[in-house]
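Sharing a structure with you now.
Only one protein chain is missing from this complex, and each of the others stays in its spot.
Let's turn to chain A:
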Amino acid sequence: MSVRRSPFWILALGLMGLTLAQSVAEILELVEKNLASPWQAVVQGQVQGPSGTENLQARVYALPKENLYRIEFLKPGSLEGNFTVVTEKEVWNYLYLTNQLIISPKEKAQVQGLGFSPQGLGDLKALSERVSLRLAGEERLPEGPAWRLVGQAKEGQGFARLELYILKADPRPLRFLFLDEAGKVLADLKVVEFKRASLTPSQLKRYPKDAQVVRR
């Protein structure tokens, strides 16, 4: 029995197409709006480090309106106490072992060949400028239905491909999957313990008072 293409079906298909065609820009805008107030979360998963696969766990603090993000490393143990602060123009890397705060202009802070940079985690808009993303469907994750965005990284990002999962009900990233050219996973990071928080710029910019500040 053949299905007759009635005007109703065409309309239904058209509507579905429209929903699927919801653009990446729209989704990112929803995320941006949803994450405009201060928030914090824990990012955890596996990262391909210089010495093989390592567990990564980091606390992310965000003040999106001020363009200010702080990532505190909890795992691996060798990075515990290290943190990265991303401001509008600079990237600060604090290194616990040497008690140094390395301040670099954002354009200088890109480090190649390290798999991925943590900057994109808190700042989705900045990340999307470095990856040409497209919507590749939806997937059901434990937190609920999520959009799946995939894209090729522009050159010199340290990774070739990115898969990004965004929760539909409360538009925010749930999972980042960074891959190299051969499709090998460089980092698979999940966002957990997400909550709205009252944060101040000085809290996010805090560093030990005896740290040696190095500007490069």
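In this text, a residue touches a chain if its C-beta (ideal position, glycine included) is under 8 Å from a C-beta of that chain, and two chains touch if they have at least 3 such contacts; residues count from 1.
Everything below uses one rule, namely that contacts and distances are computed from a predicted model.
Set against the options "Cellulose biosynthesis protein BcsS", "tRNA modification GTPase MnmE", "Urease accessory protein UreF" or "Multisubunit sodium/proton antiporter MrpB subunit", the UniProt name belonging to the omitted chain is "Cellulose biosynthesis protein BcsS". Here the missing chain is touched by one residue of A:23, A:98, A:132 or A:200, and it is A:98.
Contact between chain A and the absent chain runs through residues 49-51, 71, 73, 77-84, 91, 93, 95, 97-98, 100, 102, 104, 109, 111, 114, 117-118, 206, 208-210, 212, 214-216.
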